[in-house]
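Removed: one protein chain of the complex. Kept in place: all other protein chains.
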Amino acid sequence: MTDLLLSQIKPGGESPFGTDEYVVNMGPQHPATHGVLRLVVKLDGETVKETMPVLGYLHRSIEKICENRTYPQCITYTDRVDYVSAMSVNLAFALATERLMGLEAPPRAQWLRMIFVELQRLASHLLWMGAFAGDIGALTPFLYGLRERERILDLFEMTCGQRLTYNYIRIGGVMIDILPEFIPKCKAFLDYFEPRIVEYEELLTYNPIFLERTKGVGVISAEVGINSGVCGPSLRGSGVSCDVRKQQPYLFYDQVKFTECLQNDGDCWARYRVRMDELRESISIVRQCLERLEPGPIETKLPPILKAPPASEIYSRIESSRGEMGIYLVGDGTAKPYKAKYRCASFSNTFVLDQLTRGWKVADIMAVLGSLDMIVPEVDR
Amino acid sequence: MGDQIVQWVAGLLRQAYAMLGLSPIAGILDRIVCAVAMFGFVSVFVMFLVWMERKVSAHMQSRIGPNRVGPFGLLQTLADAVKLTTKEDVHPVKRDKIPYFIAPILAFVATFMGMVVVPFDNKVVVADLNIGVLYIIAITSFTVIAILSAGWSSNNKYSLLGGFRSAAQIVSYEVPLVLSIVPIIMITGKLNFSSIVQYQQQAGYWFVVPQFVAFFTFIASATAEANRAPFDIPEAESELTGGFHTEYSGVKFAMFFLGEYVAVVVSSAVAATIFLGGWLPLPFFGFLHLPGFIWFMAKVLFIIYLIMAFRWTFPRLRVDQLMDFGWKVLIPITILNILITGFVVLLLGKGA
Amino acid sequence: MGAIFTYFKNILTGFWNLLLGLSVTTKYLFKKTNTQQYPEEKMPLPARSRSMIKLIYDGEKDQFNCVACMMCAKACPNSCIKLEGVRGPDGKRRMTTFKLDFSTCIFCGYCVEACGFDALTFVSEEYENSVYKRGSLLQDEQAMKWNRPAHLAPKPEEPAKVEAAPAGAKA
Amino acid sequence: MTNEELKSKIESDFKDKILSVVLSGQKEVLVTVKPEAYIALCRDLKTKPDYDFQHLSCLTAVDYPKENKITVVCHLWSYKKCHQLTVKLDVDRANPKAPTVEPIWKAANWFEREVFDLYGVVFEGHPDLRRIMMPEDYAKFPLRKDFTDDGFIIKPN
Amino acid sequence: MLEQYGYVLVFLLAGIFFILGAFITGWVLSPNGLLGVKYKYKKEIMVDTYECGVETYGTSWIRFNVSFYLYALLFVIFDIETVFLYPWAVSFKQLGMNGFLEMIVFIAILLVGLAYAWKKEALKWE
Partner (left out) sequence: MTLTLFYILAGVIVASALLVVTVRNLFHCALALAMTMFGISGIYLYLGWEFLAAVQVLIYVGAVTVLIIFGIMLTRRVMDDTARVMNNQVLISFVAAAAVMFVLFMVVGNSSFQSNNHPPEAAVSAPVNETQNPEPSAPYVDEVALLAGGLLKPQNGFAFAFEFVSVLLLSALVGAVVVARKDPS
């Protein structure tokens, strides 16, 4: 039972008036950590001296598994990389494979992909909002977030038959076309959902306790953020324009109008604001996509057994709900990828946790961790 | 009306004593009957409150809440209590045995003793002490020792941190709690609850009207005293798992739970008595001729609802912000309130 | 003086925003709840729901549709399908044993998509998949036998994939 | 700057530091760097305003047992110029050692730990080179192609 | 008047007895109690201190920060102040302006202390 990591930690120094430096484990069995992340926290009283994330409790070696599966089979595993926004990872892998093969999905499939990925972003941000508020101690927004998320999942289930692990976005298109009643239902949902955001904002945004807990907490500057590999909404909270949808447009993101949400403070509140604004942007994107959806094929006709991609390599990035999601694929001419690397936003965002929490209080670890929107399966894979 | 019922029950008891030949020790028996009755009331009321909290939180979150055990799930808490009683009592071997055992007892008893002075109706009170207000404040300060013992004896880092945070918190919020009652006492000149209610009856207004600042500071500090959200950092589950009662299970945990809710009841009862006129009927509703007991409980439930709504709406403060709020906001405001009240009372007194 | 003013202003605005939050939760206190009581109230799952895999059994011919072409087993990423077949007297292959280990199945749907003989299907009516013993998750053809009701029979003109554009898609 | 321009510019600027620059079939610029010039090249790519690769998007490795090498692959991205570059470094498979880019991009810290954990590449100068995914006392390197561990791999059909 | 405190005493004792009764009930009914069964599983891990499923590192009884002590000291001081405030408040109307002014001075001196502590950031939690 001796813990190798803990045995390496040296006991802290002594000071006549200070507290003994001591080490507290948060997780893996902790009510607050998302999933089975383990944080070893060195404390001086309540002040954090060092946060050491210990990863690997959810390591399922998906990259190794993918090396032993054919490309379409890999898509089922991408669902498990980030179960909160599985569509994004599906899309990332499908896009990477398509680029490797030089394929392009038909326009209708592209629009459908955009609709579902943006709906997924809504669902993911909703869950994040609830979890973040829950980390800070407000339990009600979590239930509100879940309530709206359920309706998005209903839309997904109606289309592809699953609520969590969709396996919907495939190489060369999407799995199946939407049902005719999808579009009115989706529009009804968006109309229902938009006023709900106001409620969340009333509950949280200017709540003085929420402001106290998030304003100025866990500040990360733009330079440090970029250097440490922070990405996605977390980095946009520091005012860096880093949206892959804008910088390296994929699908039809260059054809829809949306603004990149930026905040300049780099604290937890800024990150919160970025994501809340992104909710509104995503709604507008989905609306535009629904407008421009045209009939047509939804899948490129592929040979019955997938044509093996050439012996080449590709690094393809998309903007997932959590930030930059990169897939590095090396093909060797066979039906199975020689190497598949998932570059996940949570992985690099969790890395800065230590820098962000040093000198703050224990409670701030949870606030910062929540604001970074990390998902343990994405970190461990 | 309430006192008539009490007289009637007392008469019945006297007859019973006489029949059993226990009249010589009637005084002691009276007190024991009171204690047993109060314990019964407290247990049932707390069970109801737990149910109410779950229902309120559920409906606030678009859920239904407990609905399986009994009508509307009313017996859910009873089921939970039975479950907790029959649970295995797991305790860490490395604990400090005596404080570990004492802590849940103290946590409950300290708040339970506060129920002695709660006036349910005119003359319906276990003991209408002269120093009622001060008595409650003094007796509930035992909770600190209970929490410190629990946190210390569990030999757990979360418990220790939670216990010490909690002690610092209770200690810090006791000052504004005490100070926010002072203006009322300045106006009434009495420390016992019945006199305060009678003063409100004669004056024709409840103290919440002129002393709304005191009311809010009192509610805020009482919430903090009872370790309720948004001041529930001692048991902040997202940081310290369970705070000072991380290592408690089964009945011992249930006692902490019970103690917390009794503390809520006591503080709400004090607030209802001092600020909302105790057993007095609502203005314009006096024609209903409901017993004062019902008015009193309605007011208590209203304040408890407020405290519950706080818990399920607001995020949790960080420990240093909590201290700041106590020392830098509540204490200055209460002191200011005392001074302003003093001036106004003196000026009005001169004018009258 | 300004500091004192902001001190009180902060307290008041904070108080107001707390009241705003309270108003939201209090509003929901009186609204209809969203919960559905599961065992009593069952939501119909959408027709496409991937909830349980069944082997289609043809009651008229008294045999499974499966011809043991192994496409499903090949498509399965977790290799949880094991099946065997023999060539019957009429020269057609017939499935003899079919085993699907639901403890490793991830319901990706590749087997159903790969099936060219209308032998495997998802059933949206059955979704209570939990069992008491892990062993009962390994289902064989008898456990997965499913006689397709008439109203669910595939319409001849409908292709496997819906390609027609939904009405009103182009606004 | 298009990828072709980037390729030619790198060719001319870092002639002595690189082994080859290729434009892959997917129009990505792949740079294979000389092992001794790896750090210098990375530093130049980050600091020189023409390149401005501030963002280390990804760092990983690929195992090539046939060619007896492990390739460390860095994917760089410039937020300002919006171009992408892949830097490759071949290391010896029997004794995989590579210099660390952690001082240049802090983000490399965990990426390199992961590569160390899963491929066994030792990054010299890394401040905290411990296993990150696997248990601390685990001895093998799972992402190498010749990795076997009974009970770890389900053989597909 | 004082016989009222008999109730307090009885409540104190009764409360303790109720809790002990609950403990005894729990002990009788719980699986490891009177009517329970003997352990069939490893007990050592179960009765270890909870630290998120990981072995506790070092001692839990650590030395604490002095700021806790400072808060307690501040509390004692303000508690004494309130103790003086209560009698004053009770006879506030009898004492009139004179007593009020005396109390203002009293409070003001203490407020100076609070302001000093505030200024010196002694109220800052660590």
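Lettered A, B, C, D and E in written order, each chain numbered from 1.
Operating definition for what follows: a contact is a pair of C-beta atoms (placed from the backbone, for glycine too) under 8 Å apart; a residue touches a chain by one contact, two chains touch by 3 or more.
Just so we're clear, the structure is a prediction, and the values are computed from it rather than from any experiment.
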Field: Given B:V50, B:L84, B:I137 or B:A220, the one touching the chain that is not displayed
entry: B:I137
Residue of E:I24, E:M46 or E:V105 in touch with the missing chain, whole complex considered: E:V105
- line: Residues of chain E touching the missing chain are 1-2, 5, 59, 61, 63-64, 66-77, 79-81, 83-84, 86-88, 90-91, 94-95, 98-99, 102-103, 105-107, 109-110, 112-114, 116-117, 120-122
Task: In the full complex, which bits of chain B touch the chain not displayed? Write them out.
output: 96, 98-99, 102, 129-131, 134-135, 137-139, 141-142, 144-145, 148-149, 152-153, 164, 167, 171, 174, 191
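Just so we're on the same page, only the chains that are shown with their structure count from here on.
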- request: Farthest from chain C by Cα centre, which chain is it? Let me know.
  value: E
- prompt: Of the chains shown, whose Cα mean is nearest the mean of all protein Cα atoms?
  reply: A
- prompt: Between chain A and chain C, what is the separation of their C-alpha centroids in Å?
  reply: 24
- prompt: When you check chain A against every other chain, which residues touch at least two of them?
  reply: 22, 24, 26, 30, 46, 69, 73, 140, 147, 203-204, 207, 209, 361
- line: Each of the following residues of chain E touches two or more other chains, namely 51-52, 62, 64, 125-126
Query: How about chain A: which of its residues touch chain E in the complex?
result: 1-3, 6, 9, 11, 17-20, 22-30, 38, 44-47, 361
- request: Could you please specify the touching residues of chain A with respect to chain C in the complex?
  value: 69, 72-74, 76-77, 79, 140, 147, 157-162, 165, 167, 175-184, 199, 202-204, 206-209, 290-291, 293-299
Message: Touching residues of chain D toward chain A in the complex: what are they?
response: 24-26, 28, 30, 54-58, 60, 62-63, 73, 75, 77, 79, 82, 84, 86, 105-111, 118, 131-137, 142-143, 147, 152-153, 155-156
